[in-house]
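With one protein chain removed, the remaining protein chains of the complex are shown where they sit.
Order of writing sets the labels: A, B and C. Residues in every chain begin at 1.
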Amino acid sequence: MFATEALTSGWFLENAWLIPLIPTVAFFVILGFGKRMPQGGSEVGIASMMASLVLAAGATYQWIQRVQSVEGGSEGALGAIRGFAGSALPSAAETGHSAAYVEPVIRHWTWWQSGGIEFTLGQHIDGLAIMVLLVVTFISLLVQVYSTEYVKGDRRYTHFFAALTLFSAGMLIMVLAESMVQFILGWEIMGLTSFLLIGHWWEDGANSRAALKAFFTVRVGDMGLLVGTAIIYFGASQWAQARGSNGFSIQAISGWALSEGADSKVLMWGAVALFIACIGKSGQFPLHTWLPDAMAGPTPVSSLLHSSTMVVAGVYLVARLYPVFFVGLDILDTGVNLVAVIGGITIIIAAALAFVQNDIKKVLAYSTVSQLGYMMMGLGVGAWTPAVFHIFTHAFFKCCLFLAAGSISHSGSHHSFDMKKDMGGLRKFMPITFATWMVSTFALCGVPFFSGFFSKDEIIDNANHNGYTVFFYVGLIGAAMTAAYMTRATYLTFFGQPRGAAAGEHHDAHDPAHAHGEEHALDEIEEHEHVAEPVLVGAAVAATQGDDGHGHGGGHDDHGHGDDGHDAHAGPHESPWRITVPLMILGTLAVFSGYLNAPAVGTEYFTEWVEPAGVVVGAEHDESGAATHTDTEEPEAFASGVFGRATPLLAAEDGEATHSGGEGCGFEGPTEGVCYAPALSHAEFKWINTVPSILLVAFGALTSLWLCLGIFGDRKNPFKGLTQRNRLAGAGHRFLVNKYYLDDLYEKVIVHSVAHPIAKAAYWVNQNIIDGVVNGAGRSTKRTGEWVYRNIDQRVVDGAVNASGLVASETGHALQPVQSGKVNQYGALLFGAAAVGAIVLVLLNV
Amino acid sequence: MYAVNFLLLSAALFCIGVFGVIARRNAVMVLMSIELILNSVNLNLVAFALMNNDVDGHIFALFVIAVAAAEVGVGLAMVLMIYRNRRSIALDELSEMKG
Amino acid sequence: MIATLLAQAPDWIRPHVDWHALAPELVLVVGINLVLLIDLWLEDTKKWMMASLTGFILLGAFIPVVTLAVIGDDVRSMFFDRYVVDQYALVLKALFLLIGYVIVLMSQNELEEGGYYQGEFYLMLLVSVLGMVMMASSRDLVSVFVALELLSIPAYMMAAWRKRDAKSNEAGVKYYLLGVFASGVLLYGMSYLYGTTGTTKLTEIGARLAEADAGAGLIAMQVIAVVFVIVGFSFKVSAVPFHTWAPDTYEGAPLPVTAFLSVASKAAGFVGLVSMLYLAMYAADGVYEPFIWVLAALTMTVGNVVALRQTNIVRMLAYSSISQGGFILMPLAVLATGDAAESALKAVVIYLLIYAFSNLGAFAVIMAVSRKTQSGEISSFGGLMSYAPGLGLLMTLFLASLAGIPPLGIWIAKLQAFKTLLDAGGGAAYTLAVIAAVNTVIAAAYYMKVLREMWMKPVPDGDVTPINPPQPIWAALGICAAGTIVLGILPGLVLRFADLSDLTNALGG
Partner (left out) sequence: MDYSNNALLTIGTFLPLVGVLIMMFIPGSEERTHKQIAIVTSGLTLAVGIYTLIQFDYGNSATLQFAVNEEWISVIKSNYIVGLDGISLPLYVLSMAVTFLVAIYTWNNVPDAGNPKAFLMLMLVLQVGMAGSFVAQDLILFFVFFELVLLPMYFMIGVWGGEDRQYASLKFFLYTMFGSALMLVAFLALFFQTGAESFSFEHLMSAGALIDHDVQVWIFAGMFVGFAVKVPMFPFHTWLPDAHTQAPTQGSVILAAILLKLGTYGFVRIALPMLPMGAHEWAPVIGILAVIGIIYGALGCLAQTDMKRLIAFSSVAHMGFVMLGISTLTTFGINAALFGMVAHGLITGMLFFVAGSVKHRYHTLEIKRLSGMLIQMPKMGWILGFAAMASLGLPGLAGFWGEFPAILSAYNPGFGLNPTLFRTLMVVAALGTVLAAGYLLWLYQRTAFGEPNPEFVSHGEPAHSLSAAGNEDHHDEIHDVSVVEWIAWTPFLLAIVVFGVYPQLMFKVLDPAVVQLVERVGNGIP
């Protein structure tokens, strides 16, 4: 109809389904032939990720072309819906000043059908999918390169890469998903591979337990996914089938959710069910406890799965099916909604917990949880684009932080993650790691001009803009806390005096068990020092065994590479290039990725390329459409038109709403045509709005630094000798003097009365109550199982069966005396029965 | 009127016979009791034959008498056999098999 | 003198005698005399010939049965319809003769090795079979009674055949005393039946009872008569509570006799009962239906639950055969309900046929095994599969058939019995069907106990020398196994002989 003129497509867009397919194939190749390959299969994994990255990049380029083709060439036109048929026929248009709805590139193939229900596989490529595809392939590639060094010599090197590749494939399948079934497929593949990867060093029971817990917790959420999908399917089915699609299609679901006929109750239950899945997967309160435990996995795994990809799957689901949540949970309609509340709680809780961690990876894990809370909250307050943008920036800097942590343990702290025991002062030994860490930390904390600033601040800003004042403050407090705990971690790791392993020491003195293992490992290492090939299982296992002595923490990456070329005696040093290069790339991105959508400097590419326009498409009878009508003739009524019942909230913001929306996509379904996304407004960027957050960040960082210096600066470190104290020089001396009143203030006032009790209490609550509930749920389920089995199954049900047998047998026993063996009695019985029978029957018959 | 008397007599004999079978421990006495039952049947049959003016009852009675003779023959043989083996014909001792 | 007597007598109507129809009985009578005479002259060392002779006699009697069946369906009636040879009679005669033959096969070695009287035993056996064969055709109170006694009295003696054995004595005496007592009760009932209807011919009794039932209703004497008659036959079929003799007698009697009693004697009892019910007492359904319902329910249940506790295999089989009797009685409890009569008759006949094969087979295996183990305990079957897989497999077949597992024999009979109940319909029938269904499960439990012993337990005394049963037993086993399997898979082969419209047509209904 109008379509032909506008949208461009291209080979990369049309064939985006190849992106997950390549790693899937690679997985089987690695599994089948990996062990026989010179690099143990890692080359296949890396190559596949590279190929996917290239495809994703190509698709991204073409998508941008496509978006621009709309904006450039089809002013005022309205498209017809053609997308369902699976071709990429362009059909959207834009009206007035708003962005047009850019028809996603959808292709699908029937997977199977039965009983009138069709399951399809395919691709649904829009800005969101493209963005995540790019991030996932990119991060995966870097992590795989990093891993070649990090897990070198591991006894299951090949399996590791196979699982890593499959993981990426799963994520990509999910991202591309055209239907909910495909979404579930990818989602579950990720769940499985995360189980394998977290439990990679399963010789240690703690690791496999963590893997189990991760999978199980996520699986609890998956229940919601299954149920939610079912609810949504049947809700949307009729609407979708009338338009030649089916109720699994993500596009159809989106359209249905915003249509007039959608049953709000169905939507609500569907959204709640799906959100439960998100809570599980994205580590939101109260199902967040699996995430820190999952740090038991190798660091690259943590970096890939638990920072930048898998855990954002939940956020992605909300973003993907935003119309469902938007309408179902009344986002923007009421002052409070489930998504925002959970997100907000998560931000604060997780940030508080990050304070009291000694394990560097756990700090990062809680930080991830907290950041996911930001994303969730962003989605909950209607800040779709900033939230999605935060996915983007967070992926880079959090990945970088994890890899840096890995780098530290790999080369700096002798496979320990304990900041207090084995780190400190590492900046001197590991400059690259330090630099990238610092950059990423700044990004994470939201220091201006680093990427996190642009995304996180936008979320906070939009919360305020959309009238969610409470969440605005939550965001601000969260920002301050983030700055504070990251400063603490940074200080402990890179500043101060080297301690423990970082000081080149070993634990012989204080940990005999560990020492034994260490020696064992060392023996092995010395024995095989000059053997070139890393596949020395024995050494690896020896190291593993040695590690059993470590009682603390969950994450000990010292498995499996007893002789990876560096001398354990040599103390901390910088990591090899395969670790540092990814770090540097990511560090660079941590700085610059934010500028893609930095209103401060005038870029709004995300809004342009990624955000789907909340406009009505397919109102066929009138080219200018009802939407234009609303916009042009009744500007005053805009807010109520767009947000329906949201008027009170948005009244203040009237007129501020900028460039998208305006087509009546919101709670009131369009009478004509279809909406695929709710119309959203963006807060206009003003520097003044960022001031509170910048100040708070600064406040948090400085307070924390001050406290850190006070506490950890130089006092009673058991490993510190006099020489080291002398080397402190002037600056150190000043701290020494200052510490007295700092100590008093900090320990007596703040620590003992405020900070510690609160954080500790939070941690206690977390470990004992929330985690206790999660674990307890598991345990009590098992107990229930045992009880039911023992009492109901074995006693009642089975007992009834056996008892009936016994009754039969005992009746037989009771009847045996009748057979007395005496003829007279037999005769009496015979005649007695005859007589009774005769009497009764005579009475009956005569 | 007559017939009823016959039938009552027969029923009485039958009951005595049944009592004997149930109550007597001596095998020979039990045999006798059974003979009593059979004779009460005969009495019945003959009485009915007269009442119905029908010859079938008489014939039936003859058959019963003949068969009863055979039965008693077998029965006495068995009692003898038991006596040989056990030196007793008390029936309540014959309870090796039960249950 | 004689002339005057003859003159006074009414005209002598020469009864019609169909020699062909009587041929089986005649062959048996001749055979009985032959055995009696030959036995007198035969030396002790040559007594084994008696078995073969008896076998030949039974097979000889079988020939006219076959020819009669082949010739046609017409009912051959003699002595003013007091002795009838129809399809029903023929099927059962064939069954009795076949059972007799199998019993001969089973007895041969038992008697030879046990040093028992042989000639006399076969004589008794033949007489008893003759009684049964007659029972199938009897249509008059007198002939029913005579046939019953003819088959019973030799059986009393056979039960006590091991003269020196106290158990055998006890078995014989108990069987005898109770049997005669039951006969007395039966006779008393018959006398009332005769007295209140004025005839001994079954069909006429039936007609009179029907008149009475349709008119003023049955009088007390008639009710008592019906009950006593049923009690009399219930003794024969060992229905609870008239079963008490059966376990003791089965255990004490020689095994072939036990087999004979549990199959042939029981079948004869059922034949008599069926004749009485269908021809004479059909109209008294208000009396016999509830009575038989109770008997059937009690019989299968009590038989089963007591069987569960048995440790002696023969005793267990005795109780099992009691409970099987309950299943055979079951369709009779509804025979006058709806149009179930024909179906019920078929069920009884089919059941008797197939049950005979399976039960005889089981006894044959027990005989073969006890020749080695000298024990009647169930535990003596331990590990049978390991040293005598052939016997074990056969025993499995027979017991599984008795348990009613398709596609082995008895399932089709049970099916037919259930079918009859459901055909009749009504609460009583359904209840009985459910009771029966539960009982099949209980029954399975004790059959499985034996199978478990054979398949899963070790040999108790560790003696694993194989068992080599003599040829006749193998032959008996072969006949039984073939019958059990073939009738189970292709019941149609014999079921057409059980198309018993003749008899059912003859009833008033």
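One rule holds in what follows: a contact is a pair of C-beta atoms (placed from the backbone, for glycine too) under 8 Å apart; a residue touches a chain by one contact, two chains touch by 3 or more.
Since we're looking at a predicted model, the values are computed, not measured.
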Contacts of the hidden chain among displayed chains: A, C
Sole contact to the chain not displayed, among A:D263, A:E684 or A:D793: A:D793
For the chain that's not shown, point to the residue among C:G115, C:G215, C:G462 or C:G492 touching it. C:G492
Interface with the unshown chain - residue positions in subunit C: 346, 385-386, 389, 396, 400, 403, 405-407, 411-412, 415-416, 418-419, 422-423, 425, 430, 433-434, 436-438, 440-441, 444-445, 448-449, 451-452, 455-456, 490-492, 495-496, 498-499
Applying the definition given at the start, please give the residues of subunit A touching the unseen chain. 110-117, 119, 181, 184-185, 188-189, 192, 195, 199, 202-205, 207-209, 211-212, 215-216, 219-220, 222-224, 226-227, 229-231, 233-234, 536-538, 541-542, 545, 778, 781-782, 784-790, 792-793, 797-798, 801, 805
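Everything below uses one rule, namely that only the chains that are shown with their structure count from here on.
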In whole angstrom, the CA-centroid distance of subunit A from subunit C equals 80
Approximate Å spacing (C-alpha centroids) for the pair subunit A, subunit B: 98
Residue numbers in subunit B touching two or more further chains are 21, 30, 91, 94-99
Quick one: which residues in subunit A touch 2 or more of the other chains? 816, 819, 821, 823, 827, 831
Which part of subunit C faces subunit A closely enough to touch in the complex? 173-174, 177-178, 181-182, 185, 217-220, 223-224, 226-228, 231, 235, 241-242, 244-245, 247-248, 284, 286-287, 290-291, 294, 302, 304-309, 442, 445
Subunit A contacts subunit B in the complex at 816-817, 819-824, 827-828, 831
Taking the touch rule as given, give the residues of subunit A at its contact with subunit C in the complex, in rising order. 805, 808-809, 811-813, 815-816, 818-819, 821, 823, 825-827, 829-834, 837-838, 841-842, 844-846
